[in-house]
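For this view, one protein chain was removed and the others were kept in their places.
And then subunit A:
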Amino acid sequence: MSSGGGAAKPKEEEQDGMSVHSPCKPPPSSASSLPKEQAQVELELRLLEALEIYPPIKLQGIHRHFVLYGLMEFLRKSFDRHFSSEEVLQLLDRFYNLEMMKTDDEEIEMLNHEEDFSLPQSYFVKEES
């Protein structure tokens, strides 16, 4: 499986943008940036863990929303807070260029092969209740 764009990119640039708010109170440099950095590392580690279950290649193609939903839920469970889809995508962007990835949708036989709809037999059985 060739997943393009798997290169990790250094995330130094993002760090600056984090402490923009609170201009009046410059944080004591080392004291507050350390835990923040740790939180970021934790976040990234969890995300990478989640990608084991929800492979990034599936974030392109037909299943992408359900995979993204899976990631949102995974992070929500891990950190006990809500993650929006944009937030997850931004996180992913630190590691992957999703747009460069190719889907593996061609592998899905049932979606590349026209087949008439047929209602399963069980629907025609009269159900009580």
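Just so we're on the same page, a residue touches a chain if its C-beta (ideal position, glycine included) is under 8 Å from a C-beta of that chain, and two chains touch if they have at least 3 such contacts; residues count from 1.
What we mean here is this: contacts and distances are computed from a predicted model.
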Hidden chain of the complex, named as in its UniProt record, picked from "Protein MRG1 isoform X1", "Rab5 GDP/GTP exchange factor", "Ras-related protein Rab-11A" or "Proteasome subunit beta": "Protein MRG1 isoform X1"
Residues in subunit A touching the chain absent from view: 52-55, 58, 62-70, 72-74, 77, 82, 84-85, 108-117, 119-120, 123-124, 127, 129
